[in-house]
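Dumping the structure here so I can ask a few things about it.
Moving on to subunit A:
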Amino acid sequence: MSGKKIVCRCNDVTVEDVERLIDSGITDIEEIKRLLRIGMGPCQGRTCIPIVISILARKTGRKPEGIPLPKARVPIRPVRVEVLVGGGDE
Partner candidate 1 sequence: MRLNEHPVLRFEHGREITIYFEGRPIRAYEGETIATALHAAGIRVLNYSPNEKRPRGLFCAIGKCSSCLMVVNGIPNVRTCITLVEDGMRIERQHGRAKLPREAKPPEFRDAKVVTADIVIIGGGPAGLMAAIHAADAGARVVLLDENHMLGGQLVKQTHKFFGKREQFAGVRGVEIARILEEELKKRENIEIFLETSAVGIFQEGDEKLVLAVRKNRELLEFRGRAIVVATGAMEKMIPFENNDLPGIYGAGAIQTLMNTYGVKPGDRVLIVGAGNVGLILAYQLIQAGVEVKAIVEAMPKVGGYFVHAAKVRRLGVPILTRHTILRAEGKEKVERAVVAQLDENWQVTPGTEKTFEVDVIALAVGLRPSIELLHQVGCQIKYVRELGGHVAVRDEWMETTVRGIFIAGDSAGIEEATTAMLEGKIAGIAAALRLGIANESWVKGLETAQRDLDEFRSGPFGRHIADGIRKILAEVRA
Partner candidate 2 sequence: MSKIPAYLQRGYITPEELFSIIPKPSEERLRKRPVAVPECPQEIPCAPCREICPTGAISMPTPNDLPVVDYEKCIGCSLCVQICPGLAFFMVHYVGDKARITMPHELLPVPERGEEVVLLNKVGEPVGMGKVITVVPREKSKGDTPIIVVEVPIELAWDVRAVKVVRE
């Protein structure tokens, strides 16, 4: 097994993937998110986004305060479709 440093478990994104993208000039977290699909998997960004923010801060010299957090969306945890449709169904 190779020694990958995983940032996003949902999509197997590594530290190197994020760094490479930043080096190519993409430094907006919203753009990084969409190109690497970070935060778009079933964990909804809970594990990965803080790591991306810290990598971005380190690589660009920006303060974490200045990096906006991608918007949290409904539902904030995955919900089975049948539950949303058949509410009250035991």
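Candidate entries met the following condition: all candidates are chains of the complex that A comes from, given by their letters.
One rule holds for everything that comes next: contacts are C-beta pairs under 8 Å (C-beta built on N, C-alpha and C of every residue); 3 or more make two chains touch, one makes a residue touch a chain; residues count from 1.
Everything numeric here is computed off the predicted structure, so don't read it as measured data.
Chemist: Quick one: in this complex, who touches subunit A among 1 or 2?
Modeler: Among 1 or 2, only candidate 1 touches subunit A here.
Chemist: Any idea which subunit A residues touch candidate 1 in the complex?
Modeler: Within the complex, subunit A contacts candidate 1 at residues 1, 3-7, 9-12, 15, 41-44, 46-48, 50-51, 64-65, 67, 69, 71-80, 82-90.
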